[in-house]
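Omission of a single protein chain aside, the complex is shown with its protein chains in their original locations.
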Amino acid sequence: MDSSALLTEAFFAALISGALLAALPILFASLGEAISEQAGVLNVGLEGMMLFGAYAGFNGALYLHSSWLGLLAGIGGGVLASLTMVVLCVRMRLDQIVVGVALFLFAEGVTSLLHGAQFGESYPRLEKPSELAIPLLSDLPAVGESLFSVHPIVYIGFALVFLVSWMLRRTSTGLNVRAAGETPAALDAAGVSVVRTRTWAVLACGALAGLGGGYLAIIAAGSFTPFMTQGAGFMAIVIAMLTRGKVLWTIVGSLLFGVSLTIATALQLAGITIPTDWVQMLPFVTVILVLILFARRSYLPSALALPYVRGER
Amino acid sequence: MTTPDSTTPSRAAAPAVELRGITKAFPGVVANDDIHLTLRAGQVHSLLGENGAGKSTLISMLSGMIAPDSGEILLDGRPVQMGSPRTALDLGIGTVYQHLTLVPNLTVLENLLLGSSTSVMLDFHAARERFAELVARLGAAIDPDARADTLALGQLQQVEIVKALWRDTRILILDEPTSMLTPQGVAELQRVLERLKAGGIAIVFITHKLHEAIEIGDRVSILKGGRIVGALDEDELRSKTPEQLKARIVNLMFGEGADQLSGVAEIEIRPLTPDEPRDVSEEAELEVSGLSIDGGDDEMSLHDVSFVVHRGEILGVAGVDGNGQRQLAQAIAGQRPIHAGDIRLAGESLRRLGVPERQERGLRYLTDDRLHEGIVRDESVAMNMVLKRIGQPPFWRRGTIQPSAIDALAEELVDRYETRTPSIHTRIGALSGGNIQKVLLARELAFDPRLVIYNKPTHGLDVKTASFVRSQIREQASQGVSALVISTELDELLAICDRIAVMSSGRLTGIVENGQDAQARVGELMVA
Amino acid sequence: GSSDDDGSAQTASGGGDAEPAAATVDRFAIAAPEKRDDFGWNQQGIIAAEEVAQELGIEVDIADGSGYDNVGPVLGQLANDGAKLVIAHASGYNATGVDVAAQSGVPVLIWDNPSGMVEGSVGDAETASQQGGYLAGVLAAKTTETGTLGIVTSADDTNWNKQAGGFVAGARSVDPEIDILLAQIGQAAYADAAGGKRVTKTVIAGGADVVLGMGDGSSFGMLQAVEEAGGKVKFIDVIGDKSSIDEKNVLLSSILWNFAPTFKSAIESIEAGTFGTEVFELDLANGGISLLQTDLIEADVWEEVEQAKEQIVAGEVEVPLTTKKAEVQALIKE
Partner (left out) sequence: MTEIAVARPVAEVPRRTLRGLLEPVVMSVTPVLLAIVAGGILLTILGRDPLSFYGDILQQGMLESFGLQQSVVRMATLLMIAAGLIVAFRANLWNLGLDGQFLLAAAFVAGLAPSIVSSLGMTVGLTLCFVIAAVVGAVWTLVPAGLKARFGVNEIITTLMMNFIGINLANILVKGPFLTDAPGVPRTDILPLAERLPVLFDTRIHIGILIAAATILLVHLVMTRTPLGLRLRVLGANPRAAVHFGLRTKRLTLVAFMVSGALIGMSGAVSMLGDWGSFRADWNPGYGFLVVPLVFLARLNALATVAFVALFAVIQIGGEYATREADLPNDFVLVLVGLILFFMAITEFMRVRRERRLAFVTAGLASRLRRGGDDG
């Protein structure tokens, strides 16, 4: 067919908004994970937090008839899941990897179980959530509708990234978080509770991952299906690690994934026969190549995944 | 010396802190045993004791880092529960820990603001001013925006002191604050402490240098095996001569008659007398020629360093910490690539040889970073003794480990070096700093060395062990083992070296024959 | 659904010496990868099995939600528990199904693997789902106003490819110039509802106003995207019947698969001793494949669909068979 017929404004708009839809859950989750990693806690169970967020968020939106309340419920679900990490890993100092994997498996099982019991017969779907159009900007061709007439949580999401970035650099809380992941003993000696700092960081991570899951179910999919995160949590972990503490990079990372997914769709629709498998591999290959070519160093907080025990030698 | 507190006699007499019956045990060791100690406002209380005596443990309980098994802490007469460092800080107790507690990837300023900022937003402006003021008081020059991991150990120690002074402290605890400082740095610190005393602050001062303890301290308490075994009060400190005091302390620390056995003079550093015969061969053991190293952005680079160490000679390397000494040592040991120049051991170029080959040829390196580089914390003392000889007989045979051979060696070395450890199977990480140093020393000297690089060999050692180490270096040298001794303590170098080289900004600024005027000439070269 | 016998079982050659013929099947079993309430492949399979069991008055063991990772143990278990036929109800079971038949001696019916057939032991079933795809294509081409159709798949799946190819051929038979957009969500994005919605929205933005959607959990995302388009766009589903949950009235049709005739033939052929000698097929002729009629379909359009069906059954129309995605893409480009 004539592929130029495809190149309409609406089509590009759909591609752009598609990239955004795919990127945002990862953006939220990787932002949360970045905070938590800065504080020294690795959430291997991030995917589980997202699933809980998605499930709770979907229920919230469905029964409370509001995408906002749904997103709030998503946050609640994520926080609830992250409490496991708080209690077991931060407070009781259990192995973060073991608990993380357990959380991930548990979340997959439970949400699928609940979904089956609750929605197995009806498969409810949500109304399209209302969007906020920014005057003038939303009238721009192609990008207008897709970027400036979206659910307001999108703007909030990007704003959050900048807020967190500023917080980590400029506030005492940010300083505490960074110290907790690097040299918890120093933070402790300075009179700040390592446990409390890490607790807040993990809860923030849970909230953001839950928000990401909620976004995925409520706005990106409009429904909940078991295992619907499809590995987004693990991608978010990788992105969070690649940011090396500079959380603004989560935007770049998550958009890279979103855009590559859209490109895969666009290429197919344009009739260009590159297998999806190849296109989906692209972001990873790109990052690996970048690492090989440029990264002489990569950095993770030195106390990452290590429990802190005061006075231990 | 101390100025009598004529201005505020009543305050000086008031006990600011009282420790009553403090006891603390760790697996296999009673670190503190029924300790009673009183700290008074406006006084410096020096704590002395051999390595592993329990000094750090004691002050950790005062600063809330660990909880005592029993006993109580009274502050201004009221018992307090030191649940966490936060409590201690809130009660006005500031601490400089023995092992540095700075966050390496934060800047100096950020480190100081950590935990002390009362507002949500960090006020860098005010912090900068306060920093400038405090640093000036210490007579130091430190860039507040430098990342902590780019500073030399001496500078880090100064930052730690600034950090302890940062908040309004009533009780200041200093655990070996002078171990990395230059003599000038120590003098500045002493002046600062004088001022703080005048302000009514109670100070605990832990050191291994007897003269510091009696000069800076208003009282001295001596720990041994976890117990207070003696104390010198103000009257005694004022009435006796330094020599008498030192003899008394040594006797308390190491048992009655210790001063006779080894002699206080032996224990304290004593400059080498020029007439002492030293038999140094003319043969070159180690030749470093035109050595240059690229330190990158974070580390000091070396430029065109050349010198020779003769067989059986002890060459000292003096200089302020962080002027390339560590880079030099690492390059010779084979731990870092060199950019230009050559290193020869007994005539053979080492350029292409790795660490193990150099070890095989008798080159040994005693690192100055014992905790991070020298040991594997979670392995036993015995295992750490042989970690430089993995796979070699008699500790390994036919590819399998021979625990009995390792244990035998470890028992012997632990005995020889009087290492205080519950057992040779104890995790080495649990040992006190000085005892870890003994293990490292034993490891380097055990297997027929040819040339040993000692990087700050006596850092953190108690007087007796330090003296033992120095005599070991001398003894080895007399048997033809050459030594390159890197130290920031000029006295130590003057005491044992044949010649002293001076390093400054990555260059070797000169080499001085040890003798009458050596001290002055080294001083000149250091500023050159 | 109709369940008339195709009667071909009787014509098979009588060479079954491996297995003593004429065993009576008093109990059979079916294993399906997902739970039965998926409005799709699994549900249809289990409903069909239950239907056949009831009709023949025999017992059936049902193992739905068996996944893909423990296929061997599950099938082996069913065989051990006394089933005389095990239906390995997933294309993904077709390699292990052959193993289990050999190891346990119980006949196994597999999908889409004719080369795996073993006389008396392994039978193969195939879907002529491309025929249903063709009818859906005719329907879509008659319905579209924009002149662009969309196909969204969740994975590079043989059956999806077959139906897509049939769809393209059917649509082109009505309007050779019609535009068709084909998009796959991801590698194995069966559950990716968000991906389904995203890709479907893009396809709609590309101009499609009738979308053939093939996926499991992801099809709810596709449906969502169609619903959000506000009634201008219609959805064609596959395998099952989602009309009970179609609140927005966007479900134009569905390519229904009815497995009952196939399962019944398989049982009969075991009893006749001919199992494993020929392929069982779901097609328009035997009612295994059909198109769902809904209120959204105009009577005259349905008329044409029926016509197309007759032509296919009569062999007047040859529906292309495309098992690979590349073949579908080639067909679209023609």
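Chains: A, B and C, in written order; residue numbering restarts at 1 for each.
We take it that contacts are C-beta pairs under 8 Å (C-beta built on N, C-alpha and C of every residue); 3 or more make two chains touch, one makes a residue touch a chain.
Fair warning: this is a prediction, and the values are worked out from it, not measured in the lab.
**Q** Sort through C:Asn70, C:Ser244 or C:Gln307 and give me the one touching the missing partner chain.
**A** Touching the chain that is not displayed is residue C:Asn70.
**Q** With the missing chain put back, one of A:Val41, A:Val177, A:Ile218 or A:Ile237 would touch it. Which one?
**A** Going through A:Val41, A:Val177, A:Ile218 or A:Ile237 one by one, A:Ile237 is the residue touching the chain not shown.
**Q** I need the residue numbers on chain C that touch the omitted chain, in ascending order.
**A** The missing chain touches chain C at positions 35, 63-70, 72-74, 76-77, 80, 91-92, 94-96, 98-99, 102-103, 111-116, 155-158, 187-188, 323.
**Q** Residue by residue, what part of chain A touches the chain that was omitted?
**A** The list for chain A reads 84, 88, 92-95, 97-99, 101-110, 112-113, 116, 226, 231, 234-235, 237-238, 241-242, 275, 277-278, 280-281, 284-285, 287-288, 291-292, 295-300.
**Q** Which positions on chain B touch the chain that was left off?
**A** 23, 25-30, 33-34, 69-71, 225-227, 254-255, 258, 261-262, 333-335, 354-356, 358-359, 365, 367, 369, 372-379, 387-388, 390-391, 396, 399-401, 416, 418-420, 422-423, 425, 464, 468
The rule we apply is simple: only the chains that are shown with their structure count from here on.
**Q** Report which of A-B and A-C is connected by more C-beta pairs in contact.
**A** Answer by contact count: A-C.
**Q** How far is the middle of chain B from the middle of chain C, if each middle is the mean of its Cα atoms, in Å?
**A** It comes to 78 Å between the two C-alpha centres.
**Q** Counting in whole Å, what is the centre-to-centre distance of chain A and chain C, each centre being its mean C-alpha position?
**A** 36
**Q** Which residues of chain C are in contact with two or more other chains?
**A** none
**Q** What positions in chain A touch 2 or more of the other chains?
**A** Touching at least two other chains: none.
**Q** Could you please specify the touching residues of chain B with respect to chain A in the complex?
**A** For this pair, the touching residues of chain B are 60, 63, 65-66, 84-86, 88-90, 95, 97, 101-106, 110-111, 113-117, 119-122, 377, 429-430.
**Q** Can you list the residues on chain A that touch chain B in the complex?
**A** Spelled out, the residues of chain A in touch with chain B are 170-173, 175-176, 178-179, 182-183, 185-193, 302, 310-311, 313.
**Q** Could you please specify the touching residues of chain C with respect to chain A in the complex?
**A** 35, 37, 39, 156, 179-184, 186-187, 189, 191-199, 201-207, 217-218, 220-221, 223-224, 227-228, 242, 245, 325-326, 329, 332-333
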